[in-house]
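Report on the following structure.
Only one protein chain is missing; all other protein chains are in place.
What follows is chain A.
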Amino acid sequence: MMVASTSPPETPKASSPAGGEPGPKRESWRDRLARWDLKGTPYLLILPFFAVFLGFGLFPLLYTGWVSLHDWHVVLGDQGFVGLANFARLLGDPNFWNALFNTLSIFLISTVPQLLAALGLAALLDRRLRGRTFWRAGVLLPNVVSVVAVALVFAQLFGRDYGVVNHVLGWVGIDPINWRSGTWASHLAISVMVMWRWTGYNALIYLAAMQSVPRELYEQAEIDGASRWRTFWAITVPSIRPTIIFTVLVSTIYGLQLFAEPQLFDPKGTAGVGGNSREFQTVTMYLYEEGVRLGDAGYGSAIAWALFLIVLVFAVFNYRLSRRIASKD
């Protein structure tokens, strides 16, 4: 607002026509340019962002809706309008329902423990630690590792015959588990990958929020003789409510679109469909299979829109839920 009030350099009074004739003051070319500069340039500065977003973000998303109403093949092109036929097919497609179940299952198994662990971890990092930066960097490290590398390493760790995880489980007498064939086993293994990569990141986000909680609240609690546990739940958690809601929303949006971890957990790599009987095929993987690999753009787009709606519903639901959980009452 201050900048707006910065007027272009004023024409010196002396240069205005003598005699003070009525009529518009003549603006010099320079002044006009400066005025246009101030008015127009801001829009020019924000233009690249909106151009990129409209062209490569919003337009494709909306166009997906149009494509989903057609029999459309990636190579052959538009084969005609079919209305809601793709969506009708979706409703009766067991592979889609299977993928949806897998997505929700992995999402729940990975997100709930992940965010709880991140909260606890943030509370620990919020103490007066020695070597603060070291601990923070340590928990963030997994987040900078590429998801492909994570999937490759965990695929080996979760191997049936020589995997480290089964080896360690063997110490406590648990028989080797085939992590790639059982539904629950594979969901668990994939959730571990997701948790490994994102818990520390979320912990740092929580930590940042915790550091802005007013000290007086804690001092008061201490005077009242509240335990550390009680203080955490009664003061810390409600105080960082906006942040908790934010992480829940972001985890929902990303979690429901999970792709790389399960895709690469399949021994067939990017050609796979999430296990021999699609035990861990997620909706995005199914979208990739139908829409990209098989080239059925119309059906793939229907899957994309269905997923979009599901993400939306879950985002709203989770927003309300986390508001209630994190509220002070």
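Keep this in mind: a contact is a pair of C-beta atoms (placed from the backbone, for glycine too) under 8 Å apart; a residue touches a chain by one contact, two chains touch by 3 or more; residues count from 1.
Please note the rule applied: contacts and distances are computed from a predicted model.
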Omitted chain, identified by the protein name its UniProt record gives, among "DNA-binding protein", "Phosphocarrier protein HPr", "histidine kinase" or "Lactose transport system permease protein LacG": "Lactose transport system permease protein LacG"
Have a look at A:T247, A:Q281 or A:S322 and name the one touching the chain we're not showing. A:T247
Which candidate, A:L104, A:V147, A:A185 or A:A234, sits in contact with the chain we can't see? A:V147
On chain A, where is the contact patch with the chain that was removed from view? 1-4, 6, 8-9, 34, 37-39, 41-43, 45-46, 48-50, 52-53, 55-61, 63-64, 67, 74, 121, 124-129, 132-133, 135-157, 159, 161-162, 164, 167, 196, 200-201, 204-205, 207-209, 211-212, 214-215, 218-219, 222, 228, 240, 242-243, 246-247, 249-250, 253-254, 257, 259-260, 264, 267-272, 284, 287-288, 291-292, 297, 300-301, 304-305, 307-308, 311, 315
